[in-house]
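Every protein chain of the complex appears in place save one, which is left out.
On to chain A.
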Amino acid sequence: MKIRHILLLLTAFLGAALLIAVAVQIRDELLGYQTSERLEASNTVRERLLLGTAALANERSQTYVLLIGQRNEADSVAELRDVRRQVDDLLNAAERDVTATQASLSNTSNSLTILSRIRQELGNLRQQADDLLGPAEGMRGEQFAPRWFQEATRLVEELQSSRMTILQRERPLDPVLRTEAVLRAYAAILSESIARNQALMSRALGNPAEVGGLEIDAISQNAGRAELAWELIDGQMAVPLSATVKESVTRTHDSYSATFAPLQRTLMASLLGKVPPTLGPEEWYDLTERALSNVALMQRELLQSSRERLELELSRAKRSVALWSALLLLGAAAVLASILVVRRRVVRPLEGLSQAMLRLADNDLEIPLPRLARADEIGEMNDALRVFKANAIQRQRTQNEKQILHARLRDAYSQLQKDLEAAAVIQQTMLPPSSRIDGVEYHGLFRPSSLIAGDTYNVVRRTDGAVGFFQVDVAGHGAAAALVSVACHHALSQAILTRTQGTPLEEIAVQINEEWPEDLPYFTMILGEIDSRTQRASIIQAGHPSPLVIRSDGAIEVIGDGGFPVGMLPAASYEKIEFDLGPGDRLFIYSDGLVEAEDQDGEQFSETRLRTLVRDAANDPSSALLDRVNDVLRNWRGSETLDDDLSVLMLERLPERIPANAVH
């Protein structure tokens, strides 16, 4: 998993958690809002129903007193019509509300059915009452009044209970609201009790002498119910209700206790004691009307309080939903912003750097690095990467320069090598090939330690018939020694050729030695001549190893014991060594490279081994002998290479010339 995935996932996860928490809160708030809305709706319906119930109770009382004939019919009927319209209006309103709140309330259809049934039955009752009140009926009204009252009361109770049904279904959680609802229910009972006694007592007072025990019982029962309702109402006062509500309840109760209750008790006592009551039915009716209106006022206060409370709750819920929604939007914006910032400030630059690093690691120095003017870690990484890149470019440049230099060196070396090879060819051509001059045969062995050598030799025919020869070994080896050897070669060859007759051989050595530039390396040499007419040979030994003479009979002799090198000391003197060199005798001149050649343990080949080797090969022809020396030395070294230049010059005085036709 890449860093960008981790970062983005983490941010998204945190954001999602935050949003979910806020969403859950919003859901709760919405539910609360819906509940409040529903409560408000149900409260409205209940209010209508409550008012409707009270109005219906009023209609009942009015109709009842008309039926029992206690009122002037003309006025009262008009009044009744008003009351009926009021009831109809309220029930219509209730029906409308129920229909309107169908969406939020749960059991509206049931309520509608009940309402419609009540209205139908109410219609029937009204028809019935109108019939009874009609002029044709005469006194039948009074006869049927109690029955009608009972029916009306049933309707009132049904309406009441329909309200209670809704109340139960939509029970508010708020204690104040709940208490107010309970108070309204009790107040409704209270109101109904008073309303019933309004009618019943009116009838009793209209005809006190004929009041039956049953009627008094009913009145007493209603009075008791009212008292009970008051007790229940008082029992709810512990709840922290609003001051207005409390005040309204207290006022209504005080008024009830002070006027209505004592009067009702007195009237009941009069009825029981068959004492003529102090109050007429109309006065009672009006008095009750006032008490009822007091209770209705209290109800309205209660309703008002609940409505306000619900509205408050609803607006609070609205605010809350709005607040949390705003928080949700804010949270979403924050999450989005975080993701964008992480992407832009961290993920993208990291990806860029990572790609650049990989490309750099692949040695792709062309890759452009991101331009980041930042002081944070990513900026530092980018700076470091720039340094890496610069270093890598520098390194590559150095590498290229090295390669170029290397190529130049290789070219120079190969040029040098070619030059040296060419020089070696020239040096080789300066050496005389195997040949013979006036009865002297000569062979050479020449092995430079590198391409060109500080060794050289030559054999020259002199004008006086003698054969001059020399072998030179310039101190050191390599190109410098080789150049000096060429100079020696030339100087000595010229000296031999131009030597005037009679000049001693040692004079040549002395002269060259004196004239030799001090800055040049010195050299050792054997300079010699063989007189072809006599059996004599002579040499100058200048620091060179003593040559060997291989006699025709195989004996080995060493000629000379040393002498000054040439070019070392200007004042050096040289001696000529003369010795016999008869027919078949061979002179073996070598440079120190031969005897100083070391084997792999660092041991030198030595003069002793050389003498033994030459003795063993004394019967071989010169060229074969040289081959053998070469082979033995190669074996001694254990390789083809040499540390020092090596050269051998062999000169052989041939036997007396034998005629071509001679036969042995």
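The rule is simple: contacts are C-beta pairs under 8 Å (C-beta built on N, C-alpha and C of every residue); 3 or more make two chains touch, one makes a residue touch a chain; residues count from 1.
Going forward, contacts and distances are computed from a predicted model.
S.K.: Which choice in "Iron permease", "Mannosyltransferase", "Anti-sigma factor antagonist" or "ABC-type sugar transport system, periplasmic component" gives the name that UniProt lists for the one chain left out?
M.R.: The UniProt record for the chain left out of view names it "Anti-sigma factor antagonist".
S.K.: Of the residues A:10, A:258, A:341 or A:569, which one touches the chain left out of the display?
M.R.: Looking across A:10, A:258, A:341 or A:569, the contact with the absent chain belongs to A:569.
S.K.: Looking at A:476, A:584 or A:621, which makes contact with the chain not pictured?
M.R.: Hidden-chain contact among the options goes to A:476.
S.K.: On chain A, what residues meet the omitted chain?
M.R.: 473, 475-477, 521-522, 524, 543, 545-546, 561-565, 568-569, 572, 592, 596, 604, 644
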